[in-house]
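Yeah, one chain of the complex is gone here, protein chain that is, but the others are all in their spots.
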Amino acid sequence: MDDLYRENIIDHYRHPRNKGHLEDPDIHYHDVNPFCGDEITIELKLDGDRIAKAVFDGKGCAISQAAASMLTEELEGMTLEEVKHLDKQFILDMLGIPIGPVRLKCALLSLKVLKAGVYGLDEWPE
Amino acid sequence: MDDLYRENIIDHYRHPRNKGHLEDPDIHYHDVNPFCGDEITIELKLDGDRIAKAVFDGKGCAISQAAASMLTEELEGMTLEEVKHLDKQFILDMLGIPIGPVRLKCALLSLKVLKAGVYGLDEWPE
Amino acid sequence: MTLPQSFKASAIMPTVAEIRKDFPILEQQVHGHPLAYLDSTASSQKPIQVIEAMNRYYRTTHANVHRGVHYLSEAATTAYENARLNIARFINAPSPKQIIYTRNTTESLNLVAYSWGRANLGPGDEVLITEMEHHSNIVPWQLICEITGATLRYVPITSRGELDMEALDSLLTEKIRVFAFTAMSNVLGTINPVEELVARAHAVGAIAVVDGAQSVPHLPTDVQAMDMDFLAFSSHKMLGPTGMGILYGKRELLEAMPPFMGGGDMIREVKMEGSRWNELPYKFEAGTPAIAEAVGLSAAVDYLRGIGMDWIADHERRITAYAWERLSEVEGLRILGPGPERRGGLISFVLGDVHPHDVAAILDMDGIAVRAGHHCAQPIHDHYCIPATTRASFYIYNTEEEVDRLVMALYKAKAMFDL
Partner (left out) sequence: MTLPQSFKASAIMPTVAEIRKDFPILEQQVHGHPLAYLDSTASSQKPIQVIEAMNRYYRTTHANVHRGVHYLSEAATTAYENARLNIARFINAPSPKQIIYTRNTTESLNLVAYSWGRANLGPGDEVLITEMEHHSNIVPWQLICEITGATLRYVPITSRGELDMEALDSLLTEKIRVFAFTAMSNVLGTINPVEELVARAHAVGAIAVVDGAQSVPHLPTDVQAMDMDFLAFSSHKMLGPTGMGILYGKRELLEAMPPFMGGGDMIREVKMEGSRWNELPYKFEAGTPAIAEAVGLSAAVDYLRGIGMDWIADHERRITAYAWERLSEVEGLRILGPGPERRGGLISFVLGDVHPHDVAAILDMDGIAVRAGHHCAQPIHDHYCIPATTRASFYIYNTEEEVDRLVMALYKAKAMFDL
């Protein structure tokens, strides 16, 4: 149990970083996990092909929301090319907890939304 | 095996009675057993509400064709009211052999066609 | 019709302890705790009598049905059709011909919407459903309204989580051709007044389609007494196997409907120029059916009958009342839907601002299986402006001790989220 809800996950869930909206985002994408209804919106402000600012908004479980919060922290300064190479393992390492097959979709939702927004690939990251 | 194909069944199958068509039948009905494709046509010539002449035509197994042949022999002289009361047991007694649930439909096909022709009831006799 | 093993000898009231012996899966440990399976509304577990009936079928009886004259095929056909008769009797259908085998409730409802709907709906017509429907009783009607040009309307619910009967009155006009509603909500637990709703539909000349997915497993059902036009339910929610559902329909309605799918067994004659349909129920059963599953559902029906639907309804009322009381004591926990006296054996709730998935995941660590999510009923969640709920549901094998464990684990979840 302690494994599943480590303190930093509860912390990101209770005190999300970069939550909100941008005035005039360059990239904006929203999606829903059809199996549970969790929602994530991601907005990016670019500086060339580099991410200047990343924010999210959403509703859902601690896993999906904490993952989105953590992800936005990682994104600042990344290039769009680098975003393409983010994968499932990146998210799992970031969360640092074991995740079963169903909740995996919660964990990956923000990355899915990010990739769909950045280069239109509407797929669960592998 | 002898039980299933008694001599009189083979005899009626090989030498069907009343097989053919009438010039100008009063009642004429055709149907198919959807589960096996057996076909029976029954034609009746009436004298008032009494059956003056009954013939059949058809294709199918020994059970369905012998039953039709035997049935036409029984019909002559019967009233249409009497036809209404003919049931499954009547056919089984007439054939005199045990019949499993699937081939029962073969045995009953001619009676079904007869009843549909006489009073429009499109049902397997009970 | 054999009674479940355990009760044959005694012929007295079953006890939950006896019943549990028939469910091998319940003996399991999950994350080091005994499994408390509180998710039967999603799918029930199966007693050994059902598992063994299918096992026996495959080991001794299997062949394709209907078209074979050999021994096994006749035996399989007999087993398959006897199952239909047994299921017909269970809901008091006038004839087994009115029992159509489908995959699940969802397919049963699609069959009605497509086949009856396409033949009977057009622009100007209205279809009435309710805000508390499962997606399976919403989406088929959305699709068929789009195809036919009919209009879809929803009966709203009251703050108590019951159908708004006054709103129903004004919605139920002569334009309504079909009123489709659930007999029991899988989120609110609300037991709807089926007889009255059917009568109101009939009063304006509409047919009544009843989603019995949650009622048939838990309450006595009499399609004739309730005068339903169609009733849909699933085997897997009533102790039977997956892959099997039932559509009951009134004879004259089924007779008049065009077929749904085309293929083997549903036709009387296939010529290259066209085909003639087979009689009921085969007209609606295309291709090789779920034979072993029919045998399994029949064994499930025997089992339910052996326990008695009245005992089942009573047991669930008792345990739900207890759970209601215990859950009401948990501060910050909000129960959706009507009070315990008007509901079936399930309770959906929200625990403060903890997301239901997190609640369910935390309960799971203590071996307690509950559902979390929108339970395929988004509109009712939209109504309450919540994305999801946690749902604990009860069936014949559940105990008050399991309810106690549920409550204890909820306190743990609260602590973890500083609630």
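We just call them A, B and C in the order they show up, numbering each chain from 1.
In the analysis below, contacts are C-beta pairs under 8 Å (C-beta built on N, C-alpha and C of every residue); 3 or more make two chains touch, one makes a residue touch a chain.
Computed from a predicted model, the values in this text were never measured in an experiment.
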TODO: May I ask you to name the displayed chains that the omitted chain touches in the full complex?
DONE: A, B, C
Open item on the list: Touching the hidden chain in the complete assembly: which of C:Asn86, C:Thr105 or C:Thr320 does that?
Closed with: C:Thr105
Task: Contacting the left-out chain in the complete assembly, out of C:Ile19, C:Met54 or C:Leu128 - done: C:Met54
- [ ] Looking beyond the chains shown, say which of C:Lys21, C:Arg89 or C:His135 touches the absent one.
- [x] C:His135
TODO: Identify the residues of chain B touching the omitted chain, counting contacts across the whole complex.
DONE: 1, 4-5, 10, 14, 35-39, 59-63, 65, 103, 106
Open item on the list: Touching the absent chain: which residues on chain C qualify?
Closed with: 24-25, 28, 30-31, 35, 37, 39, 42-43, 45-46, 50-51, 54-55, 58-64, 67-73, 103-107, 109-110, 113, 131, 134-136, 138-140, 142-143, 154, 234, 236, 241-245, 259, 261-267, 269-272, 274-275, 286-293, 357, 360-361, 363-364, 367-373, 375-376, 378-379, 382
Open item on the list: Take the complete complex as the reference. Which residues in chain A touch the chain that isn't displayed?
Closed with: 32, 34-36, 100-103, 122
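Simple rule for what comes next: only the chains that are shown with their structure count from here on.
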Task: Centroid-based (C-alpha) most distant chain relative to chain C - done: B
TODO: Starting from the mean Cα coordinates of chain A and chain B, work out the distance between those two points in Å.
DONE: 74
TODO: Can you check how far apart chain A and chain C are, centre to centre, with Cα atoms defining each centre and the answer in Å?
DONE: 37
TODO: Provide the list of chain C residues touching at least two other chains, using ranges where the numbers run on.
DONE: none
TODO: Identify all positions of chain A at which a residue touches two or more other chains, and write them in rising order.
DONE: none
